[in-house]
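Input: one structure, supplied below.
Left out: one protein chain. Kept in place: all the others.
And then chain A:
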Amino acid sequence: MQVPSTGLLRAFSPLYKTTPCLPWTARGCVYQQRASFSSTEQRQKRNKGGQKKDPRITQIRYHLQHPLTPRPLRFSRTRYLRHWTIHRAWQLYQSKLRTQRERDLEKQYNTMHAACEALRLIDNHGMTTQDRARLGEPPQDEGGKEMGRLYRIAMLKHGVWDGVPIEYARIQTDSPGREGWNHAWTQ
């Protein structure tokens, strides 16, 4: 009595979805028995006598419904509890990492923001209006130009998009345009 190979069983154990419900965009996959990467229909050779069958899919379906295929495994109580504990620990660890990452980014952003704010209030002598008033210095006669000049230079956006291809500026739309593809377009 030959037991069918367990390789297929391992690949299709109940931990993975056995019958995924395909979205309507993948309708083409159902009618043609192929397991290709893309869901768009691919042109096949004209086959007389039915659709082209993928032998891998045929074999899988044969072995899944074979009476000698062992039934799906079930965890025992303690095995399941151990699995649950490990799962909870992993999820906790991942969420801690995530929150730590987010907090680090937030701290960086806040320090950058504070630095820019301090720069905004400073003139070419490194003094704010409050400092000048406190130290008794006279306000600059063209102080309006110098105050926050370096901040304004830092906020300039020249060269920000250097190196990014212009094609990225094409916005996604719900429906296609009147001319589907502009063949005459050059950069």
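Keep in mind that, in the parts below, a residue touches a chain if its C-beta (ideal position, glycine included) is under 8 Å from a C-beta of that chain, and two chains touch if they have at least 3 such contacts; residues count from 1.
Operating definition for what follows: contacts and distances are computed from a predicted model.
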Quiz prompt | Protein name, per the UniProt record, of whichever chain is missing from view ("Mitochondrial 54S ribosomal protein YmL35", "UDP-arabinopyranose mutase", "Protein ECERIFERUM 7" or "Synovial sarcoma, X breakpoint 2 interacting protein a") | solution = "Mitochondrial 54S ribosomal protein YmL35"
Quiz prompt | Candidate in contact with the missing chain, chosen from A:L73, A:L92 or A:M155 | solution = A:L92
Quiz prompt | Selected residue (touches chain absent from view) among A:W84, A:Y109 or A:W161 | solution = A:W84
Exercise. Considering the whole complex rather than only what is displayed, give the residues of chain A touching the chain that is not shown.
Key: 77-78, 81-82, 84-86, 88-90, 92-93
